[in-house]
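Accompanying notes for the structure given below.
The complex appears here without one of its protein chains, the remainder shown in place.
After this line comes chain A, so read on.
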Amino acid sequence: MTRKPYRAPQRWSWWLKNPAYRRYLLREATALPLFIYALVLVTGLYRYTQGQLAFTRWLEALQAPGWLVFHAVAVAACVLHAATWIELVPKLLVVPGISGRSIKRGHQVAALIGSALVLGAALVSWPLAGGAS
């Protein structure tokens, strides 16, 4: 008997079929808001080089509701990105004698402390640098 294997093509919608794939794609999609956020920051730096007025205008423009929503989304994406990434760390970093769970916890604690330090430094230095004025 001749063979006639059936090949199902991979459709564009493959990732909709399974919750595991949807979670994966959501994780990957977090890169988009982070990319846009990086662009926003770079724009800010550029405006800064153009003088105080340009920089203040840039800051004011970011007060628009659309940009506030965007920043909320970007923070959420950033947290999700970090959380899912740390979830995967024990698969990459295998240290004999230390459980994957401990490695994960260590990363979570380090990320929290690191973020708190950066945030603290920013909050302290902002008024010192003269705030938005």
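In this text, contacts are C-beta pairs under 8 Å (C-beta built on N, C-alpha and C of every residue); 3 or more make two chains touch, one makes a residue touch a chain; residues count from 1.
Methods note: contacts and distances are computed from a predicted model.
Engineer: From the list "Succinate dehydrogenase iron-sulfur subunit", "Sorbitol/mannitol transport system permease protein", "Sn-glycerol-3-phosphate ABC transporter ATP-binding protein UgpC" or "Cytochrome ubiquinol oxidase subunit I", give the UniProt name belonging to the chain omitted from this structure.
Structural biologist: Spelling it out: the chain absent from the display is recorded in UniProt as "Succinate dehydrogenase iron-sulfur subunit".
Engineer: From the list A:V94, A:A116 or A:A129, pick the residue that touches the absent chain.
Structural biologist: Touches the omitted chain: A:V94.
Engineer: Using the document's contact rule, name the residues of chain A that touch the chain not shown here.
Structural biologist: Touch with the absent chain occurs at residues 1-8, 10, 14-15, 17-18, 20-21, 24, 28, 88, 90-92, 94, 96.
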